[in-house]
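Left out: one protein chain. Kept in place: all the others.
== chain A ==
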Amino acid sequence: MDDLIDTKRGLQSASMFIDPHLYEVEMEKIFGRCWLFLTHESAIPNYGDFVIAKMGEDEVLVVRQADGTVKAFLNVCRHRGARVCPVEAGNRRAFVCSYHGWSYAADGSLATVPFEKELYGGKIDRCAHGLKEVAKVDSYRGFLFGNFDPGAISLEDYLGDVRWYLDIWMEASGGVELIGPPARSIVHCNWKAPTENFVGDAYHVGWTHASSLAVSRSMFSPMSGNQRLPPAGAGAQIATRFGHGLGILYDVNPGGQPAQTAEKILAWQATKKGKIAEKYGELKARFYGSHLNGSLFPNVSYLWGTNTFKIWQPRGPSETEVWTWAIAEKDTPEDLKRDIYNGVHGTFGTAGYWEADDNDNMESASLLPTGWQSRKLRLNAQMGIGNDTVMDEMPGVIGQAAIGETSYRGYYRFYDEILKLPSWDAFDLNDEGWKQQLIDADC
């Protein structure tokens, strides 16, 4: 584990994509302790509304309570462990297991046991057999997250510096929603391979997506085939304390959307920008009109501008299930919302051609380290190393170029830290040393 991540030099061991032992450790130390995305509040507005979510490989039932709060439970019957709820969403006041018929109330408590008196003779402790509750559930601007660790820091602290950037599209925009149920498909890659790509890989866009850029006539199209670099000062990359990171391309918000939709989005945003600048300042207003690609540690990715929201669900070291939603500003006119939606599923959905472009790279990078010698190689994330810095107006550690690997380095810096962290009790929220670690890095 010690030589897995070399933060000082911006290197990672290729074995991190394949090692089954490491995968088990990740489930325990990362998915067992970090805040994981569950759903958006708008999917479960009413008492008894529920959705199924995944936290690592654990299936959880996320239920709106009578008092308006949200609880989450393992979707596992406390009798013999069968699945309690077989659907993905709905409204229920009680969940009945299909095996022997135990039923659970919306608050997770064990409600009825068939023939309880006759068969158990009063010897079953009902209180001890409620659905196993996820220790913490909290919401950030409508996005619900869960945490299995009762000792974990708060969601707000965990998001930390990245909140400033999330607020651009989650708050200053007037608020967003995730449209419809997610698209779901299987990618044969490690869960980190796509997450690291979205956290900060503007480098691959012109090359991996050369053909998609060429045909989509989008604002990003001039990059097709690496014909052109974004000009100096065209963007920035940001790394934060907990591995969350992003890349910004200034002033090209509807980046990957096809030309027609992009035009409509620009016109729509122009009507809102003035007010946003007034309320949140010029910088945030500019970022609102920029394209942001980012990941939240450990496994959420988003594209603000290409309107994509994804979660990469691990299914063993070599398989990932991806869930994809379209994001839209709540007040977007319905016809534009539909265009945006189609743009998202046409590019990054199950039949999205950008998505397919990416699949091959993520799959081969994840599977080739099965080779004993390939596994010993180090993966390089050194682009822009030594130039990372801090800035007054933007939180986090900043790489001052549109293309670089600053947020890769930030992502794996925290990955390393959390794997080694004995418990959240041993964590010092005020320690700023992580910034220096990134700034001092050099090859």
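Methods note: a residue touches a chain if its C-beta (ideal position, glycine included) is under 8 Å from a C-beta of that chain, and two chains touch if they have at least 3 such contacts; residues count from 1.
What we mean here is this: contacts and distances are computed from a predicted model.
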- Message: As a check of understanding, state which of "Glycolate oxidase", "Naphthalene 1,2-dioxygenase", "Xanthine dehydrogenase, FAD binding subunit" or "Acetyl-coenzyme A carboxylase carboxyl transferase subunit beta" is the UniProt name of the chain not shown.
- Response: "Naphthalene 1,2-dioxygenase"
- Item | Among A:25, A:94 or A:214, residue touching the chain not depicted | A:214
- Query: Which residue, A:250, A:268 or A:353, contacts the hidden chain when the whole complex is considered?
  - Reply: A:353
- Taking the full complex into account, find the residue in A:28, A:88, A:263 or A:278 that is in contact with the omitted chain. A:88
- Query: Per the definition of touch given earlier, which of A:180, A:233 or A:316 contacts the omitted chain?
  - Reply: A:180
- Item | Touch list for chain A against the chain that is not drawn | 43, 46, 48-49, 86-92, 179-188, 208, 210-212, 214-216, 224-225, 258, 321, 338, 341-342, 345-346, 349-353, 355-357, 359-360
